[in-house]
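Here the complex is missing one protein chain, while the rest keep their positions.
A and B are the chain letters, set down in written order, and residue numbers restart from 1 in every chain.
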C-alpha cells in the first residue's frame, strides 16, 4: 500500500499518552510513544536495532527508553546513550525519531522526512477555541479496511440515506443531487434537503417538531482529515451562509492508516447547541457510535471483497465524483513525494 | 481448485430460504438468495458492481434487492433497476443470476452457463414419492476438506469398518472384498456381509436378534450426489434384487463445494421401516450425526496433511478402485467443459 508520508497524522488523544510506553502502528511502521519528564510526547521507532525487540516491551528511564532484552538505552532523539557491558556506542545504534506536536488535546505525528515537518500544516479550525462552540471528544474506532475506502466514505453524502437510516439520514435525501467542489486540495461534497422531515439525530437533540431544512457539507482534507458539517434549521429557506443560525455540528474524523487493510478513525465533534451540557455531548456520541459501527460493517465487507478479487473493475456512478477527485489528489501527492525523493537521489554527490 | 460448473448443486433445504437475504459460497462464488413475493427462490451474485458490498448486507424490496451502501437496486434477473441520484442506468450495472429449481423440499442451483441449465438433470429417485417410504431430512455439515476428498469417502465401503465401528460398521466386514461397477457415469461400489452380527445402527432400530445378511451399495453420481443404500435382513440368503424385503435405508449426501478446502454436506435419508414414526427418523439422524462427525474428523485431518505436502504421491491399494474411477470421471467432465469453452471462444466472430 502506498501512503502520503509528509503529513501530520493523529497518533491519539492527549489522554492516551503518559509515562508508560505505548506501541502504535502507523503507515506499517512500529512506533513507541511516551511522555518525557517535561510532559512532551516522544515518538520513536519501536524496535531495538540490536535484536529487534520492540522498545515498547522495555521501560522508561527518565527521558530515555531502555530495551527490555539487554538494556540498550535510547534518548528522546533516538540516539543510543548506553550499551551495558561496553563503553563505546556503535554508530549504527539509533532508532528513528518521529516529530510530534500536541494541540487542542490531540497528538499529531509526522511520518515523513523530519526536516519537512511544519507545525503550521497541522489541521485546525477556529471553532476549537470560539465562544458558542462546545468541543467534545469521541473515541477511536478500528476499521478493518484501508484508508482510501474509509476516506471515500467521508466525501460521500449519498451513503447516509442507506447506511444510517435511523440516525444521520432518511429516505427524503435518497435522490437529492450532490454538489462537488474542489477548494485547493480540499474536496467539498454537499447537499441540502429542504422542507423535509428531520433525521433521527435532530429529532433526538434539536427538539424539532415539523419540517426542517437540513444540510451536509463534507470537507475532506487529503490525505486523512475529514470535517462533516451537518445541521438542521426549523426556519425554512435558510441561506447557505447562515448555517450557524441552525443547529450545527462538525463531526471530525482523523484517519490514521495502519496498514493495507486497517485504519484507525479518531472521531469527535464540535457543536453550537447545548454547549454547556456535557451529557448531551455524550448522548450524541452514543448516536455517532451506532452510525460509525454501521460504516465499519460496510467498509470491512468491502475490504474483504477487494481481497477476493483485487483486479476487478467497479462500475462508477454519478455520486462517485467526490471519491474519484479525492483518490486523484492522494495519488498526485504520492507521485510528487516520489519525484522529490528521486531528485534527492539524483542530486546526491557520488561517494 | 477446479470444479464441474455445469451441474445442479444443492443450495439448501427449502426451509432455509425466506424473504431475508441468505449469503452462500459455492464453487468459490459469493451467492445471495431470497424468495420473491411469489415464493420463488432467487440466486444472484453476492456483490454490488459499484463498490463491491455484498448484496446480502442490503435488503429485499418487493422482488428486488437493494445494496446497503448507496441503494443500487437489482431485479431477480440481476439487472440494475435503480441508481439513486441519477436517471440513466449504466449498462455494466448488473449481477449474475443463477438458475434455481426447487423440488422435494430441496433447492438446487446451477453454477454453469445458464442456458445449459436443464431441470431434467436434477437428481431424483422414485422413493421420494412412493408409498412405503419415509423421507426424513437431516442437516448440513461443514467439512474442512475439498469435495474430492469428501466424495471419495462416499464411494468407499471399506472405511466403514474402521471409522464407524459403533454405528455403521463392525469388524466382520474388514476383509470382505468390494465390487466396483460403472453404470453410465455413476460409480457403484458395494459389498454384502452374509450371516454376520448386525451393526449398531440395525441393532438400535431393526430389532434384529441373531445373524443377518447386510449390504452396502454406494451410488456416487459425479460430481457431487451420493446415495448409500444399506440394509439388513434377518432372512439369510437374501437375493440382491430383494433388498426391499429387508430393512432398507437410503442415506443421501449432496455435496456443495465451497472452495479448495471446504465442502458442505447436506444429508438426509429415505427408509422403508417405521415409515410413520418421525421420532424414529430423528433418532436415526442422531446416529448419522455421530457417524458423519467421525468422517469429518478424518477428512479434515487428511486435508491438513495435503496442504503440508501437496506434491507427495500416495500409495494406492485395492479398495481405491472406486475413488480412482470417480476422480477420473470428474476430471473428464472438467476437461470436457473446458473444451466446450475453448470452442466457443474459437467460434466467436471477431469484433
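The definition used in the following text is that a residue touches a chain if its C-beta (ideal position, glycine included) is under 8 Å from a C-beta of that chain, and two chains touch if they have at least 3 such contacts.
Predicted model, so just to flag it, every value in this text is computed and none were measured.
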| item | value |
| --- | --- |
| Residue among B:87, B:115 or B:175 touching the omitted chain | B:175 |
| Candidate in contact with the missing chain, chosen from B:107, B:158 or B:224 | B:158 |
| Contact with the hidden chain (one of A:90, A:119 or A:177) | A:90 |
| Hidden partner interface residues of subunit A, rising order | 30, 47, 49-54, 57, 66-72, 83-86, 90, 92-93 |
| Residues in subunit B touching the chain absent from view | 156, 158-159, 161-163, 174-178, 297-298, 301-302, 305-306, 308, 312, 314-319 |
